[in-house]
Every structure is written in C-alpha cells, then in structure tokens.
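This report concerns only the one structure given below.
Note that one protein chain is taken out, while the other chains of the complex remain in position.
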C-alpha cells in the first residue's frame, strides 16, 4: 500500500474525484472539511473513523472524558499513519478536539484529522503540527454539543460514507474518500491523468483553444503521445 | 414497564419535556419528526434504533436490500411494541421506508416509526396503519441518498441522542426521548403535572389572571389542594 | 380605525402586499407564520409585540415564568382586539406558548397570535379557539430555547420589522404588517383592487386572454367601468 | 404518447424513481414541490418550463407584467395537457402565480403547475381547480422577489434538471421528471413493477418475512409467476 | 465606457451599493462570491453570463465537455476585458472551473470570474493569475453536480439578477452588479462620494463626533466645500 500511497500523494483530490466518476461514484468529496491553514502538503492515509451523536445533558459531561469509550481511548487506538475521520454531524458549535488531543495524535504518528465538525484552541492546534481539515473553529468542548459513541464504525462525514479501511486524500481542495477496492485504480489512473493535464497546461500556455484540446480529440491525443515520448 | 407506559400514554410530550428540564435535560425533543397525519393516539414504547450513513453509489443499490445488514433484516429483529427510531441524518430526499416495509412492521407489532428523514409511498404507508413521525415524504427509495449500516446502536435523531432502551413518546407535538433511568420519574411526575394543569385550565376558564396562577403562588397551591380533595 | 379594519377584513393579504409595493415596500410579509389550521377567517388588528432572545441556562428556567417581565405579565397587558406578534428569532424547537396561555389570551379578547417561532400543546391550543399563525409546533417550553425580555418594542418577525401600532392582517396566505401611516391607503386602495379582480375573474371565466386583460389595457379599463356601472 | 401516459398514470412516482435508478439516474425527484392539498389524482404530462431570476427593483415591477416576456405571455403559449414547471430558485417569499393566472391555465387545459417556489391566493388557487405542487404559499406577488425571464428553456427545479419535452409525473409523494428517451421504459417497466408489488403486498398480508421476499429470491420469483397465472 | 471604467476602479463596491440605493435598488450585491485571496485589485468589466442547472446523470458527464454548448465553448466566446459571471445556483460541492479553464480565460484576456458556486484546483487557479470571486473551493468537477446550459442569458447569481451588458465591480467586499443604464451615474456620483468620505475620514481623525458629521449637516457641508477648495 505504501507505494500506492506515494503515487496518490502526487494526485490532486480534484483528479481523484474525476477518476471515481469514471466508476460511477459522485459522492466522494466531503462537503465541510477545509484545511485549517493553506500551504500544507497533500496527506494520504487509511481512514480511522470516529462517531459522535448529539449531546444529552446527562451524558455529555467533562466526566465522560474518563470513560473507556472516549475520544481519549480512541486516540490511543489510532495506528501510525492513519487519518482520523470524525463524524460530527456537521455541528459547528462544539470543537471535537483541542490542542492537547491533537498534540497526542501527532505524537502517535497520526497523519491528519478530518471532520465535518470543528476544532477548538486554534492557536494550540496549529502549534501541535497535526494537519487538520475541519468546518472551522469553536471555543466550546465537544461535550457542549456532542456525545462520543465509538470508533472503527461506518460513518457519514460531510455528506459521504466512510468505512474503516477506505483511503482518505486531503489537500487544499478538501478531503476525498476512495473506496478500498478502487485505491489502486485511482492512484494509477490518476497519475496518468496528472501527466496528461501537464501536457494540456503546456498547450494552453502556447495558446491552443479549448475545444478539441480538453477533452482531447484525435489530433490532440496524437500530439500528447509525441509530447510523452519527447519528455522521456 | 407496562404500567409505566400506561401512565405515560396520558402525559403529553409537552409535559414530559418540562419534567426532563427539572433534571437538567433540554435536549430530548426531536426536531424533525412530525406525525404523518394528525388525530392519532399518543404512542409510547422502547426505542429500537436504526442507523443510516450517506449513500455511496457502489454501496447504496437495490441489490443491497438483500444483504444481511439491511433494513429488511432489521425489521425482522424488531420486538413487539417497540418504536423504531431511524437516524437518517435529516435527509429529506430519499424515503427510508415505503408501504411494504411499514406493512411488515405493523404486522410484527411495531408500535410506530420515528425518523428525522422521510418515508415514501404516502398513500400506502397510511394504508398500512403504522403510525409514522417523519420529516415529510419523498418518492425516491433510501438507496437514492442513504446507506443502511445497522441497528441497536446509539444514534442521533432530530438533534437528540437516542440509546437502545430509552423510551420514546410521540404525539401531535412530535417525539421525545426519555433516558432509561428517568422513565419512572417522567411518568409519575408528569401525571401529577397533568392533573395540576387540569386545575389551572379550570381556573383560567373562570377568569383568573396568570400571574400568581401559573406558576402557582401559595394561594393558588392551596386552592389546588382543595380542588384535588373535592374532585375525589 | 374600526371602520378601516372592517374594510381590511375583506382585503386579502396578497392584495395588501401589492398595495404596499406601490409605496415601495417589499418587506411586509412574514416568512414563517402559517395558520395552525386552514379554514379560519381573516384577522385584522393592531400589533402587540413580544420579544425573545436565546435561552441562557441561568435565566431561562421555569422559575422565570413568575418574574414581572414574563410572558404571563405581557399577556395581562394585551388590549382587547390586538394581535400578539412574537419575535422568536425563528426558533422552532421551543414553543413560545401552550394551551393555558392561549386560553388566557382568548379570554382577554386577543384577536390572534402571530410568531416566527412555534407553539406547543397543539391539541390544547386549537381547543382554546385563539387563531394562531406560527412556524409549526414543538413540545418543549419556551425556556428550553428562549428567554422572554419584553413587550411593546420594535421587533423583527419572519424577516420584517414590526413596530407597536402597526396593523397586522393574517389569512391563509400568512401574515402581513401594514405601517401605521399606510393603513388607510392599504384598506381603501385594496378594496378597489379586490373589486377590480372580481371583474378580471369574470373575464377569465368567459375566456378572455391574459395579455391586455391583467394588467389592464385601455379597452379592458373601459369594460371594467361598464361592469362597475352595471353591477350597481 | 397518450397510451404511454395512460400507463404512467398507474405508476407511482416512488416506482418511477426506482426504475430510473436502474438506468443510473438518481436526480429525478424534485425536492420542494408538494401537493397543495392531498387526495388528488396522479398527473402526467410533458414539461413546459418557466424561468425566474431574482428580483431587481428596476425590473421586477407590476408594470413588467404587461411586457411580451411575461408570465401572462408564457401562459398563452402553454399547450393543452402540459405541466408547467417553474424554476423559482426555491424562493418561498414571493408567489409566482395567484388565482387569476391559475384560472387561466386551467381554462387553457394545462394539466398542473409544479414549482420549487410558492403560489399566492391559496383559497383562489384551490378554487381554480388547477392541481398545484409547490413549496408552500406566500402573499406577495412574484415581482416582490423574482423576475420572469422566459419559457421553453432548460431549468433547474427542486435540485433536478428539467428540459422541455421531458415528462413530469406528480402525485402525493411529489413530482419526478423522466428524461424524454426513458419515458417508454419507465412506463412499461414501472407497470410491471407495480404488478410485482401487488403480489408482494399480498405476501406480506399473509405474514411472509421480508428477507427473500423483497428483494425476491428464486422461490419468491416462482410463486410470483404462479400468482400472475392465477390472477388472469 | 473605458473612461467610466477607470472612474469605477476607484469607487468601492460599498459606495456603489449606496449610490444604487439612491435609485431604489437594494438587490445588487451578490451574496456568495468572495475573493479567493485578499489583496488583489478592484476589477471592473461588463458581465458575460454563464448558466448551469442541476446535474442529471445522463447529461452531466465528462463526455459533455466536448459538446458545442459547453463551458469550453463559452470560454472561447468571452470578449477581452469581460467578467465571466456564472450562475451555479449556489452549489458548493462541484467546482465550475479548474486550473486549465482559468488559464485559458486569463490567456483570452478575461478580467475576472465571479460565481455563487465554487472553483476546483485552488493551487492551479491561483497560479493562473485569473482573479476569482467564488463561494469557496471543492475538488469535484462541475459535472458532479451541475449541467452547463448556455451563455449570454439573464441569470441569477448570489441572489441578484445579472443581465448581459450589466457592469460588474468586484473588490474585497465582494461583487456588485450595476444595471447598464446606471453605470455613468454610479461611477460619477460614486467618485464624488469617495471624495466626500475622504473629508469625513480626516474629520474623524481630528476627533469630530459622528452626529452632524455623517450624514452631514449644513455646517459639515460648508466645511466640506472649504476642504475641497483648499485641496485643489
């Protein structure tokens, strides 16, 4: 999988969505998670899912943080290199994690946190160095609006289904999920597509019109083959 | 529990929310489920939870209906007298159940269906006789927008947490969840409150002003004690 | 004012919005309040405003109902014939009033309740006989989501400004506010417009095409004058 | 086409969405249009599209109603039996049509009006007898929030694309669009499906469990073939 | 027009909205489009409109990009100096354009892209140098949620109507549309207003109180006249 991940790290999330559309999958991009700051690297990793339900005052309390089924417990189960994906039901008024938890995740080698909810302690989370894609920031803790109920389950996040073992790719355009059985396809077909788009960019740079170029007609395809040979 | 349920059947959901507020619980009424038609009876029963995540084109297909983890499988597990509560994430463009499934639920003795999503086949669902609280109606099947992932789990529904074993009460004001350990309290304190409100109604009918009456001051409380004795 | 109100009772809210548009006013129809049941009469009356802010757990408690600034206190100040207009900020998860309060309002001669929030105790509110325009129904009490802060103030309701003394008209198309200084205009110009539309309806019934008819060209206007004379 | 329409009149919109899903089409049900009143018949007809853009105060005036490109002009172009489908961009605070226009549409033989916006003059529109599917009711006229720009164009309505010549079916579950080239398929395959569901209903009535029944396994399919023979 | 555009480049969108309000126009600022990055220049140009409707799986495919009515075809029709304004119905889960298309637009001399939808390939779009005002960023291509249907038509964008030939001004406060016949007025009255506000700023800097200053009373107006003379 590592070699495939290396390939995927060079494929944009935009290209991945186009590859998945070829397989009939339109619902793969999460509507909500955005990078906390721009300028970071593209992150690739297997999904480690987290699930929240709404808060109920008798359950969602600071005391609940010490229970076995807690965000703390979940973090200690995260394998190195995974991307934690949290279903916060799009709630934007309670931060699922703050600086201490993201510090610990970074320490454990977690690759990134992706959520359709929000984080808290913006300054501290940035300082922790953990790349975060979220729907924003809020001051209150998760218990203010959410109850944590488990990890490793199928979840929804930003309007798409995420299953444990699916692969997540996240960059400045947001986060996409690749179904486990399409990872190889998305990586290799995606890499080909990136190469093709490099050619198209060079064509646009020299002033070629779009119709016939992109999508490519036979003539463009022929020029692409020549271009590929010449660049070797 | 049956005796308690008999008491609860005479307590409005409005009163139940007020009783739970006394215990610090504000998040117990589901925002979304409404009765499909008005005029039915109040329904009380233990929650049987169902959980959906968003559709993904490779998973949410008519073929998936034959899988072991399917809405069909779930229905056959529902105990008599339960209220099925379905977390549809508030999706209103895909009906979680249609007439055939509600017919089967009715046949199995399910007391009601409550969801923050919608149902399809309005005419047939009404004909099935199963009381339904939903966020409306849509023509498409669940697979058009949702993937069913399991039953008997903690869920969110209409912005509140529902755990298996919690008790649901639903009437014209919608549906509320009572945490398992507060069911006795809500029933008996609620019944007292209903009696008190009957007295208040009779006072308003004879023209008494609200301040001092509701909430009751000492004088009102005394009149209430007298009223209670006299009605025996 | 009573004579003007009698005229307004025969002018639809649809027509009133068209009359106000002639004066440059587009924001007069409240987006949110709908009749609790269809089939009632058109209601006209001066606005008695009520204002809520969001709940805060230390303020919005059942105990607060006994404070001088309470919904109970406000109701006892409502003059006969007024329409209570409540700014609930569009909150649909906490009922501003239930059956006891609407019973008392009816008893005091309040003409109607209009709100961009919701009511609770649907069955009891209907039984009280008070006409209600709301954004729906919820079981929880106001304190579950709202804090009452006063009456007789300028408010927003359903996206429009309402000032004490403005006139409210409500029918099956919802509720509109008429600025105090435009009430006479809206009533009398509106009544003329209703008469004109009766003529148009009769023309459509006999198969006249719309262009030239509505809006009316010179020929149509002439026919209208004849029609008016003949009906006397 | 008339024979096909007769078939479609017996196929529910729920079934049509399932048939279109077999062809990979998930986006065919309009999220927004609901019947103004329940209890009417299923309506089938070719789409006659209408398009609105937002109001601009210099354009959206009562005077604009007399322009050649006006809702009035559009109505006079509607062929008998068509279903007018209006893209109101989901605006719910300005009624696209009122009683006079729906009267004229009815008079011209228009089969129904479907919109993701709202209508005004609820009482009058119902009296006109034109079946209406809308997102509700508002008092203000279209010019209060919308500018009419044309008919016979591709439009969006309730989140789906509608092209002139597509076929619309509307019933209590809402309105669906069938792409022109799939109308025969949807009608005939849909009618088969309705027959099959009649059999399933009879099976559920006699207590058959869902797994293996719906979706049908080989045994169920065999019983269905027998059932079909016997009912002839 | 070029001279007028030069004037407009020094008038803020904030001032333009105030000028248009003097003419009764409130709906001119697009709610949605924001600059992709802050710090760019104010852009002025005539609107070149683009229109999308929702995706339907049989129409919105990568193959559709090669059709004559395609975004590619539209781009080749854009005149130098125009501002492309795309009605994406506020859809934020499918990017209408990515880097290749914005590169080509830049190459053709298009001044800017404004949309109530989103773009994809953030890094590449920024590299193309085309100024973009959008409602954000998404990875999926337009066909994932949208079908392109034409250019040069009246559209809605961000809640306002835009007609071909209207003038667009965009800066850090967003994008406004000026109706064609008010462009001269907005430019010259706006420039006067900017000068007046420079005076007001200098007055605030020296500690003058707001009442009487802004809006200006007679005394302030006199001081302004003196200030204007002195600065010449």
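Labels A, B, C, D and E are assigned to the chains in the order they are written; within every chain, residues are numbered from 1.
Here is the rule we go by: a residue touches a chain if its C-beta (ideal position, glycine included) is under 8 Å from a C-beta of that chain, and two chains touch if they have at least 3 such contacts.
All values derive from a computational prediction rather than experimental measurement.
Looking at the complete complex, one finds that the omitted chain is in touch with A, C, E.
Although one chain is not shown, part of subunit E still touches it, namely residues 12-14, 16-18, 21-22, 26, 28-29, 31, 34, 38, 159, 172-174, 176, 197, 200-201, 204-205, 207, 209-211, 214-215, 217.
Listed here are the subunit C residues that touch the chain not shown: 23-28, 53-60, 89, 147, 149-150, 153-156, 159-162, 179, 182. Hidden from this view is one chain, which touches subunit A at 55, 57, 62-63, 65-66, 70, 72-73, 75-76, 92-93, 95, 98-101, 103-104, 107, 120-123, 136-141, 143-145.
Going forward, only the chains that are shown with their structure count from here on.
Looking at subunit B and subunit D, the chains in contact with each of them are C.
Counting C-beta pairs in contact, the pair that comes out ahead of the other among A-B and A-E is A-E. Simply put, subunit A must spin 180° to overlay its Cα atoms on subunit C, rounded in steps of 5. Interface repeat of C-D: among B-D, A-B or D-E, the matching pair is B-D, sharing over half of the residue-numbered contact pairs.
The distance from the centre of subunit A to the centre of subunit E, with each centre set as the mean of the Cα atoms, comes to 31 Å. Touching of two or more other chains is recorded for no residue of subunit C. Chain pairs that touch, as defined above: A-B, A-E, B-C, B-D, C-D, D-E.
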